[in-house]
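Report on the following structure.
A single protein chain has been removed from this complex, and every other one stays in its place.
Entry: chain A
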């Protein structure tokens, strides 16, 4: 099956999240509802990938969205897109949750962790999400094995890069650079601007 290839920045689609966030910052609940519709699926998907437990993922999703409402006035467009802001927030909250519960002696889990694919295969009717997923899948395939493992363990599993080094039994410096190289390669493959 042929997948569309994205060239340049993200195609303009859906509502302008920065504008919505500006309205939300002024207490507009309708704008928040629209923002919710645009981002909640992604927030839930990410928290679910990290936490696995559906109930916990929903709980963290709620927390994140309420936090978006509460701190909307602190969003600074000059520092990145609204989506990046929200997803960074979601990632942090979910990772905090993972870290507070995770075992430190789970080296054995390494294989299991690496083999568990993120929730790529879950059904979603959103076309955009599907395109996004295909693009990420394709770009991930362009990474070296070590880059892919480093990115996966850090981003989708919430591991610190020190833990990644331990899990992969690699020197810290190696993981540090693989992680950065991997993300840079993904950035270029996906045509992400700041």
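The rule is simple: a contact is a pair of C-beta atoms (placed from the backbone, for glycine too) under 8 Å apart; a residue touches a chain by one contact, two chains touch by 3 or more; residues count from 1.
Everything below uses one rule, namely that contacts and distances are computed from a predicted model.
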- Task: Would you kindly match the missing chain to its UniProt protein name, picking from "Peptide/nickel transport system ATP-binding protein", "phosphoenolpyruvate--glycerone phosphotransferase", "Regulator of SigK" or "Sigma-70 family RNA polymerase sigma factor"?
- Result: "Regulator of SigK"
- Residues on chain A facing the left-out chain by the touch rule are 25, 27, 29, 32-33, 36-37, 40-46, 48-49, 58, 61-62, 65-66, 69-76, 78-81, 83-93, 95-97, 99-106, 118-120, 122, 124-126, 129, 132-133, 135-137, 151, 154-156, 158-162, 164, 176-177, 179-184, 186-187, 190, 192-194
